[in-house]
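Selected chains from the complex are presented in situ; the others are not included.
For reference, chains read A, B and C in written order, and residue numbers begin at 1 within each chain.
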Amino acid sequence: MATINAYQALDASEKEAKKDYIDRHSPFITVANNAKAGEKLPVNVRLGKDYSHPDDADHYIAEIKLFDGETLLASAALMTGVNGGQGAKGQAEVTFFVVPQKKMSLTAVAYCTKHGLWQSDPAVVLVG
Amino acid sequence: MATINAYQALDASEKEAKKDYIDRHSPFITVANNAKAGEKLPVNVRLGKDYSHPDDADHYIAEIKLFDGETLLASAALMTGVNGGQGAKGQAEVTFFVVPQKKMSLTAVAYCTKHGLWQSDPAVVLVG
Amino acid sequence: MATINAYQALDASEKEAKKDYIDRHSPFITVANNAKAGEKLPVNVRLGKDYSHPDDADHYIAEIKLFDGETLLASAALMTGVNGGQGAKGQAEVTFFVVPQKKMSLTAVAYCTKHGLWQSDPAVVLVG
């Protein structure tokens, strides 16, 4: 079964034991907490806060998707090599731009070609 | 949070009560149970066994992905209108072709623009 | 500049000299010449008629798109390994299903990670 791994589903000891592994697979959203309805809002998604992920041909971050609740907003497909290629480590990253109309609860889902789907913490954006 | 709905996670009464809704959102895999290593194998994925899904501009099946365990094999993006367009209902469908090397446990994940992610039952393919 | 290579743009001597190279990068569409409006129609796209393409991590067919004229109908993204993986050669293939309403002029565009975009001959489908 395809499952979506989520950082917040892990307990404290798991998080500590696998800190590097979990961090570099987890998408982190950076976005303003408040936005204006009808105005463009940048939403940055980066994989790894403190650690970085390999960018090898057989092991790389291939996809980053942005959801508002259950609704897909945008999706980025990355080819291997974009983060430095063979032997390099990098933090897969993309900035999407959305024009919200009302409150959003954003989550990002990333896909690692070896370790499957990973989900960010939700980021709530109030829209006034 | 983005979650993947799964047909088999529902109990019998839920399945009965929402039969149409669940059926038309669930991907169904058709594939041989046995395959030869190194030989091409068609894997058909269709949404809805008995029911069919709208293909309206604001409500359609936009994506069908095929996984082997946690590993993405292939992905199809469908534009609205491909299944008949405004007012029509259809069964979103795609046939992927994979060349397996060993036993696979396939699942398909589909995305409905109104009702989010849905997962098929797993289909095991023995490879000899 | 990104350009779309097309089999039919080449002259006879080029086609002969690079027969293998061109054939294995060219998408070939198989579809009925006549279809019924509102009925589901399979459209098969395969890369290579007589030759087959490597499926190595640094050299594989990553995308197959289907257009009706200038309009995108559907797109398939293939991960490396789907056609046999390291050292194997295969014919990347997908079958899309479309429900036409009127005459279509289909072309397929494929993307090779080393040799760019390649376009099929158009396939006209009369719809009655």
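Just so it is clear, a contact is a pair of C-beta atoms (placed from the backbone, for glycine too) under 8 Å apart; a residue touches a chain by one contact, two chains touch by 3 or more.
Quick caveat, the model's predicted, so the values are computed rather than measured.
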Copy number across the full structure, from 3 displayed chains: 4
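Note that only the chains that are shown with their structure count from here on.
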Chain A-chain B separation of Cα centroids, rounded to whole Å: 24
Interchain centroid distance [CA atoms averaged], chain A/chain C, Å: 32
Interface hub residues of chain B, defined as touching at least two other chains: 71-72
In the complex, chain A residues that touch chain C: 57-58, 62, 77, 79-80, 113
Contact footprint of chain B on chain C as seen in their complex: 38, 40, 42, 55, 71-79, 81-85, 88, 90-99, 101
Contact set on chain A toward chain B in their complex: 1-4, 6, 62-63, 65, 67, 70-72, 107, 109, 111, 113-117, 119, 122
